[in-house]
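One structure below.
Every protein chain except one is present and positioned as in the full complex.
Moving on, here comes chain A:
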Amino acid sequence: MTNSHSTLTPVLTDIWDAPRSWTLATYRDHRGYEALAKARDTAQADLVELVKGSGLRGRGGAGFPTGLKWSFLPAPDGGPRYLVVNADESEPGTCKDVPLMMANPHVLVEGVAITSYAIGCDHAFIYLRGEVVHVYRRLLAAVREAKEAGLLGDLEITVHAGAGAYICGEETALLDSLEGRRGQPRLKPPFPAVAGLYARPTVVNNVETIASIPAMVLGGSEWFAGLGTPKSAGHGIFSLSGHVTRPGQYEAPLGITLRQLLELAGGVRAGHRLKFWTPGGSSTPLLTQEHLDVPLDYEGVAGAGSMLGTRALQIFDETVSVVRAVSRWIDFYKHESCGKCTPCREGTFWLQQIMHRLEEGRGTADDLQSLSDIAGNILGRSFCALGDAAATPIQSGLTYFRDEFEAGCHTPARELFPPHRSVLHATDSEEVPA
């Protein structure tokens, strides 16, 4: 094995290349559901301790210690308690949960079964982003297969297809949506652990978080903690997209660098060089060439002024206009703002108009100041993190590429950075494929 290959730690992605990897039979051929059997022989509290000891942090973006979250549940009172898996994955650039559930839904189902057992839950929910119908079918089939094989016991697993709203990935908005209401974030406290779904104690975890549990049960917390860095333990899926030679999912220990990942992915698109990238989706501040060696763990990326987020590495080469990229992201946030709070609702509405003007090269002298003021007035003042996320590309864009925003006061982005050059297989034609 080459050095770079040994960097990869295929755990979640291990059987993706097996024939019919999504079936119960294939999964079982690869030790599927052994962890569940082992877990059932373990005391519930020991499982929570196992997860605590492993150092696993939530893979949904915020990186909250998973075992700690589980331990926040109040003592059982005889009433129901729920596990809700957040499979809403809608962040621009983030594309790890959907392929995971597509290729190996059983690892999630097994994780759900173990977690449910550990926290004393009889009814678990998987809240899936509504547009991914093929994943929905696979999940339904996997739950049915597991149920019919008697693997789930009395556990009920409901797979719920949302309607495709980014805000419904925010855990409390997700719970409202799951209850049949408009998806808008709830006031916290109470936190879901105390009063979540139907006002009952609820654990909300990301797909990848829960899918990491079976291997940990088999491998032990020390094995897991031995991967990654001291405060960012374990393996995780890194999704490389954009101007890379071999885009895709690279599962590696946390703490790997973009330089290493680019090596695995065959580098930036041939003939081009890295201009900017996101470490964890559009909600994490942009990084540049100078950050190639930043360890991709929570502390490392935070130290570089960004966030690890969902490890969605979007790679942009020098053909891309930052103004245009940021403008598209702002379109997204404006469209996805739930409307509950003033800064995000009104701020994204305003940012969009200014960004479109700059993109057209019709910006005014005051626009840059306004942009940074608006972003500053959204960040940290919104009700939930969606607002903060909307301010992020503006602020980091202005930090690293202010001159491009200034150019937006006189020159359209399409003149400075003709869009056809950015498409993956660029031609000389000015046509941009749809």
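Just so we're on the same page, a residue touches a chain if its C-beta (ideal position, glycine included) is under 8 Å from a C-beta of that chain, and two chains touch if they have at least 3 such contacts; residues count from 1.
The working rule: contacts and distances are computed from a predicted model.
Chain not shown in the complex: UniProt lists it as "NADH-ubiquinone oxidoreductase chain G", one of "Cytochrome c oxidase subunit 1", "Xanthine dehydrogenase family protein molybdopterin-binding subunit", "NADH-ubiquinone oxidoreductase chain G" or "Protein-methionine-sulfoxide reductase catalytic subunit MsrP". Note that of A:231, A:381 or A:421, the residue touching the chain absent from this view is A:381.
Considering A:56, A:165 or A:358, the position touching the chain not shown turns out to be A:165 (whole complex).
Interface note for the absent chain: among A:261, A:354 or A:389, the touching residue is A:354. Checked against the full complex, the one of A:246, A:335 or A:402 touching the unshown chain is A:335.
Remark: the residues of chain A touching the chain excluded from display are 165, 167, 182, 184, 187, 334-343, 345-350, 353-354, 364, 366, 370, 373, 376-377, 380-383.
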